[in-house]
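Written below as structure tokens is the structure these notes are about.
Only one protein chain is missing from this complex, and each of the others stays in its spot.
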Amino acid sequence: MDYTLGEIAQRIGARLVGEAGTRISGVTSLESSRANAIGFLTHPRYRKLLIATRAAAVILREEELPYCPVAALVCDNPYAAYARATALFAPAPVEGPPIHPTAVIDATARLAQGVRVAAHAVVEAGVELGAGVAIGSGCVVGEGVRIGAGSRLYPNVTVYHGCEIGRNVIIHSGAVIGADGFGFANEAGRWIKIHQLGRVVIGDEVEIGANTTIDRGAIEDTVIGHNVIIDNQVQVAHNVRIGDHTAIAGCVGIAGSAVIGSHCALGGGAGILGHLELGDGVTVTAMSLVTNSIPHSGVYSAGTPLEPKAQWQKNYVRFKQLDEMAHRLRTLEKEFKQLTKEG
Amino acid sequence: MDYTLGEIAQRIGARLVGEAGTRISGVTSLESSRANAIGFLTHPRYRKLLIATRAAAVILREEELPYCPVAALVCDNPYAAYARATALFAPAPVEGPPIHPTAVIDATARLAQGVRVAAHAVVEAGVELGAGVAIGSGCVVGEGVRIGAGSRLYPNVTVYHGCEIGRNVIIHSGAVIGADGFGFANEAGRWIKIHQLGRVVIGDEVEIGANTTIDRGAIEDTVIGHNVIIDNQVQVAHNVRIGDHTAIAGCVGIAGSAVIGSHCALGGGAGILGHLELGDGVTVTAMSLVTNSIPHSGVYSAGTPLEPKAQWQKNYVRFKQLDEMAHRLRTLEKEFKQLTKEG
Partner (left out) sequence: MDYTLGEIAQRIGARLVGEAGTRISGVTSLESSRANAIGFLTHPRYRKLLIATRAAAVILREEELPYCPVAALVCDNPYAAYARATALFAPAPVEGPPIHPTAVIDATARLAQGVRVAAHAVVEAGVELGAGVAIGSGCVVGEGVRIGAGSRLYPNVTVYHGCEIGRNVIIHSGAVIGADGFGFANEAGRWIKIHQLGRVVIGDEVEIGANTTIDRGAIEDTVIGHNVIIDNQVQVAHNVRIGDHTAIAGCVGIAGSAVIGSHCALGGGAGILGHLELGDGVTVTAMSLVTNSIPHSGVYSAGTPLEPKAQWQKNYVRFKQLDEMAHRLRTLEKEFKQLTKEG
């Protein structure tokens, strides 16, 4: 796969300053010496790397042009342009028969044009796959599932019965969509299963990471909005609703019926308790637990600093005395005030 | 699937107040306007929703009957009765041949009556599957595994050799039962594998969530009691023992050889260090780390509150001074006491 700089400029929406005919075969970082590759500059603090770069061309903003020793692809948002450039160099799907002979596809499933189903995949009764959908090897697509045009399931994804997945969705290996929510009633100490009768409904342009799990709703559906991006090993419980363009980093856990707004960002390992609401534009930093609703946008954090263990232990044990310390401090303040008044 | 109210009353053990012949086709929340569906009321605080409900009938306690504008299903534990009602409306397993022609079943495996094995599943040598066991597509059931009557493995579950699973157990997709525990000896800085020779033994009426992992024991077995319920993405290390009726929420991690009592509840993302013991009835709240054994029942927590990041940072850095602050406070108290004595 290679392209001319002229083609790339056109494809990523940048103005080319340099030879349109130069052939480019990949992307690179500014520091690397990979030949025939284009780099990108997103921040003036890396200008030194730009000045010394051996990339064939660099995607950058107008104001960095004077510092660029090689060809330049000038645009307003170099990172977005770089993202578009990576698409040019992503490997094409593996060749082979569109429907592998070992795939098991129910006679009632409806496959639109250009659908590919790889080896040992299973497509159950009543499934509808939109144009160009690619189902990876070993995937299991349950009864009545609908998947929109252009979506791709990598190998060994499981989608339970009845779920709906939008267009141009990417789901990575090991992800499980639509398993039962964790619902049980307790009767005299014994757990009785509440069968989960809702579905998972996923919007368009969503990406779901490897081994992420999204549970089906208890009665109503679990809903993932459009252009939501979810990293690996994230757990989304039943009846959660996630707004458009929200980003969720790895290992996040979202408990049942939580509602997350649009344009939110949840840092790695963060936790959201059940039945809470996060407004639009809320950012929660890594490994913070959200225990109350957050109506207003902003950045929110919890947690304690990392320290050498010996020092940490001294502070750690004092945490248990914090309330007592607060009372003692208050007492001392009062007594001191009393004393100075008397004096 | 629909039922008369009379049938439902009988199936869930409730007293019907209303027309026995009314046909019901699903369950609903009290707020929803879904037709021909039954709702449920578990707490007086939702009485307003009851008064306004458009459900066809409501499962409730005797004392709520006066507020119910529609048919009522009266019982002592409405949530448990609701759980039983959901079972009536859960979709039946997909039709098809009991043993799919693409399933690979070793000649020495013994399958009791009514066993179903779906497409591309693998059942290895010496496996025993009890009556009515359902093995989902793509599951791999290792050599010598025994699974009790009525249990169900959803697609793409892996059970390693020799493990034992009780009756009426549900295991969701992507779960891995019996992988090697994390055991290594260090020799001059190099890790040497300790082969894991124990098994996983799981009791009856257990549910295991999607992508949960339960490791086999090193020498003895890892043991999960009866009616234990485990959510998604939980990690149970080797030689852990979990007592009956314990509930474990998503993303919990339990380190090696920990012993968890009966009727415990571990909140989402909680962690239990290795070799600890938790008595019966211990509840640990979300994302708390348990670093010592807990002999007595009760609710236990750790962690710091979520705050807007700018405020949090001020408090966060002070955590490192906590021990020093405690000393300074003590010093000031002493000096003040000394001063007032002198005075």
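Per-chain numbering from 1; labels A and B assigned in written order.
Quick note on the criterion: a residue touches a chain if its C-beta (ideal position, glycine included) is under 8 Å from a C-beta of that chain, and two chains touch if they have at least 3 such contacts.
All values derive from a computational prediction rather than experimental measurement.
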| item | value |
| --- | --- |
| Absent-chain contact - pick from B:4, B:25, B:42 or B:235 | B:235 |
| Residue of B:43, B:275 or B:318 touching the missing chain in the full complex | B:318 |
| Residue ranges of chain B at the interface with the undisplayed chain | 102, 104, 120, 122, 124-125, 138, 140, 142-143, 156, 158, 160-162, 174, 176, 179-180, 182-187, 189-197, 211, 213, 215, 218-220, 233, 235, 237, 251, 253, 255, 269, 271, 273, 284-285, 287-292, 294, 298-305, 307, 311, 314-315, 317-319, 321-322, 325, 328-329, 332, 335-336, 339 |
| Residues of chain A (touch criterion as defined above) contacting the omitted chain | 26-29, 32, 77, 79-80, 82-84, 86-87, 89-91, 94-95, 100, 102, 118-120, 136-138, 154-156, 170, 172-174, 205, 207, 209-211, 227, 229, 231-233, 245, 247, 249-251, 263, 268-269, 286-287, 303-309, 312-313, 316-317, 319-323, 325-326, 329, 332-333, 336, 339-340, 343 |
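Keep this in mind: only the chains that are shown with their structure count from here on.
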| item | value |
| --- | --- |
| Centroid distance [mean C-alpha coordinates] between chain B and chain A, Å | 25 |
